[in-house]
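One protein chain is absent from this view; the other protein chains keep their places.
Think of it as A, B and C in the order they're written, each chain with its own count starting at 1.
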Amino acid sequence: MTMAVGIDRNSLAAAVAADIPAGSFVNLGIGLPTKVSNYLAPGSGVTLHTENGMLGMGPEAHGDEVDPDLINAGKIPVTELPGASYFHHADSFAMMRGGHLDICVMGAYQVSVKGDLANWHTGRPDDIPAVGGAMDLAIGAKQTFVMMDLTSRDGTVKLVPECTYPLTGLACVSRVYTDLAVFLIEPDGVVVRDVFGVDFRQLTELVDVPLFDATTR
Amino acid sequence: MTMAVGIDRNSLAAAVAADIPAGSFVNLGIGLPTKVSNYLAPGSGVTLHTENGMLGMGPEAHGDEVDPDLINAGKIPVTELPGASYFHHADSFAMMRGGHLDICVMGAYQVSVKGDLANWHTGRPDDIPAVGGAMDLAIGAKQTFVMMDLTSRDGTVKLVPECTYPLTGLACVSRVYTDLAVFLIEPDGVVVRDVFGVDFRQLTELVDVPLFDATTR
Amino acid sequence: MVSIVETATEAVADTADAATVLVSGFGSAGQPVELIEALLDCGATDLTVVSNNAGNGDSGLAALIRQGRVRKMVCSFPRQSDSWHFDAKYRAGEIELELVPQGNLAERIRAAGAGIGAFFTPTGFGTPLADGKETREIDGVGYVLEYPIHGDVALVSAHRSDELGNLVYRKTARNFGPIMAAAATTTVVQVHEIVPVGSIDPEHVITPSLYVDRVVRIASDRVEAAS
Partner (left out) sequence: MVSIVETATEAVADTADAATVLVSGFGSAGQPVELIEALLDCGATDLTVVSNNAGNGDSGLAALIRQGRVRKMVCSFPRQSDSWHFDAKYRAGEIELELVPQGNLAERIRAAGAGIGAFFTPTGFGTPLADGKETREIDGVGYVLEYPIHGDVALVSAHRSDELGNLVYRKTARNFGPIMAAAATTTVVQVHEIVPVGSIDPEHVITPSLYVDRVVRIASDRVEAAS
């Protein structure tokens, strides 16, 4: 099974964006999750937080808009929307840790059946570790969504019974958006809500985690 | 011995003011310590903090200056000096607790030979207790000065071997300014630095705490 | 997302009995008098109120206390020259008091908003207000372990809001507003003025919009004259 079976990354970003309620306060992690902002309707009233100290972040800055003092958590120049606010790092992470953001979207190496998240470190001894805000984001928002390919390049499935990579947070992921399916992590198990180019039975054969079918549940 | 022997409260306030170095950041407690501000030279560069959320507090407001949104910790209308700043209560007490203020001046019921302070509660069962910022102020500043009459109205001496009133803070007072003398609370004992209308021997007879004479030490 | 509501009554109407209500203000400065009086009208009772003082005079928090709607006060300085309603209830044994040093009160409220589980503070160590609490010596200094104070509702007075709920305050009336706004499940704010989005410089916002659930404008001659 290759990635060509499922949906591409832009479609995945659109799928996540469609699930973000109007008026939500959202943090989009570095990398793939950043794409979600391209699919948020301008009238949706979704407000973006960037943990380096801003609420009301606008799109990426280009040309004359670029201001070295105005960047996102990925250190990319961004813009400011009307109604924005700035705050220092302790206040910004208080906002995150205190549960005030509705949704945080992150990438992952692995997600476990219990919602444990591994996304900061491969664990390889020669890798220099770097965590940034990953551990704060994982446990801070009311809901944590993960966006990832269901399998890694070597075919290893990333939705697992137990994470083998170093953990970022325990029982913190509520949904996993992948190229092949959307999974809901619920107290009694993992529910498949949507499938993309595969059927439920194919998923159960691929994934080493008990799955429930949302359509028959 | 009556209060008429020593100095009056205005002279006492002037004595405290004279000991505050130029450029200090100072919190003056409610009541008697407030008088100290009357004796700070305008050019001294002493900046006043009020724990309800302001640095750079000016004198009491009168007439048209009165603004109900601008009060001191005693809830008295005050004014704002150029270079002032406002902050919320958590930031204001972080400033105090974090040791950023040079001097805090407070009143007291009792001070012990070790610098323990009792100034928030008489301990009488029919008194409604109220602590306000007393416990934060007592331990927060780099130095805590106490201003008080050396004896209460019934003649009881307030510099004591051990406080009998409920404590505000442990080992926090560095100097005690009284109508009869200025005492320095030092690790090896209490040093009499100045006397007002009494001599050192008279003080040793009055106070039930071993005293050292700064002039002969 | 914020709702701009028309009346103080509407803003607090769903406050439940036995709720914990955080009330901003230091003395009268920053006290949300109209929201408290609306709370009086809405009938909620058996409340725990967290506020620096326990009411001044006969209005606002003092009126709520007088009417017996407050089961417990969490505050630093209940006793004032004009706290007669609290004083009477306290002496009659009709109100519970949790006395908290002012800086610990502020830090506990801040901790609730910041997701901190507990913290060691030096304030109160060795005093009767630390009786029964966990203590620890860290680098030679004595500390007391204190826990966050969460609210079901925060009633906050601010100076100005934009239509998204970004707030600015005025002078020492800022006091508990920003930390209480962050510490409650539902934050209700009364302001003197509501301005269009974009009217408040993002550098000057004190309470970002995401902390605010409802805003109501209260016309006030006094404050409009002062602003």
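Everything below uses one rule, namely that contacts are C-beta pairs under 8 Å (C-beta built on N, C-alpha and C of every residue); 3 or more make two chains touch, one makes a residue touch a chain.
Just so it is clear, the model here is predicted, and its values are computed rather than measured.
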Displayed chains contacted by the hidden chain, counting the whole assembly: A, B, C
Residue among B:98, B:125 or B:187 that touches the chain left out of view: B:98
Among A:96, A:111, A:141 or A:190, residue touching the chain not depicted: A:96
Hidden partner chain, residues of chain B it touches: 22-25, 45, 47, 49, 54-56, 80, 82-87, 93-101, 140
Where the unshown chain meets chain C, residue by residue: 107, 111, 114-122, 136, 138-139, 141, 143, 147, 168-171, 202-204
Touch list for chain A against the chain that is not drawn: 50-54, 67-72, 75, 80, 86-90, 92-94, 96-97, 121, 126-136, 139-140, 166-170
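Operating definition for what follows: only the chains that are shown with their structure count from here on.
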Chain centre separation (chain A, chain B; CA means) in Å: 55
Rounded Å distance, chain B centre to chain C centre (Cα mean): 29
Approximate Å spacing (C-alpha centroids) for the pair chain A, chain C: 35
Residue numbers of chain C (touch at least two other chains): 110
Contacts with two or more other chains, residues of chain A listed in rising order: none
